[in-house]
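Every protein chain of the complex appears in place save one, which is left out.
Moving on, here comes chain A:
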């Protein structure tokens, strides 16, 4: 009971978000390299394109998990990004392979700037959500557990001394 499905979702999201953060960083680096002439756009697109769908799918996956776990607030926070992903993929250029980036247009200053900005925004979002999931996980697995546990559970007594009294009060009705 202690380890609920919701907690599991948070834990999984935590791990996956860490992965997404790496994706975002990779993305930022790749566009920076493009901008500074280090890479050929064809190569760069070939490395970036295969990563696009996995990223979107991962994000979609834990959105579904949160939906199942009825974590409405978390789901709500993620919906805008989910919608953005759907829109972005729908409006991709004509391509026969999966991915978003077209080597012939990617060097356009507007598109390059847009992609860079997108990378930074996503990185920020994933970082924030990483901490949010961490909080959510801790809250669910630890705090709630404490709330629900009997006082006997000494293990956490010291740890949560500060809220100990509160716990007791809460506990008494039971």
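Heads up, the rule we're going with is that a contact is a pair of C-beta atoms (placed from the backbone, for glycine too) under 8 Å apart; a residue touches a chain by one contact, two chains touch by 3 or more; residues count from 1.
Simple rule for what comes next: contacts and distances are computed from a predicted model.
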Chain excluded from display, named as in UniProt, from "Proteasome subunit beta", "TMM80 protein", "AP complex subunit sigma" or "Protein transport protein Sec24A": "Protein transport protein Sec24A"
Even though one chain is hidden, which residues of chain A still touch it in the full complex? 34-35, 37, 40-42, 93-96, 102-104, 107-110, 112
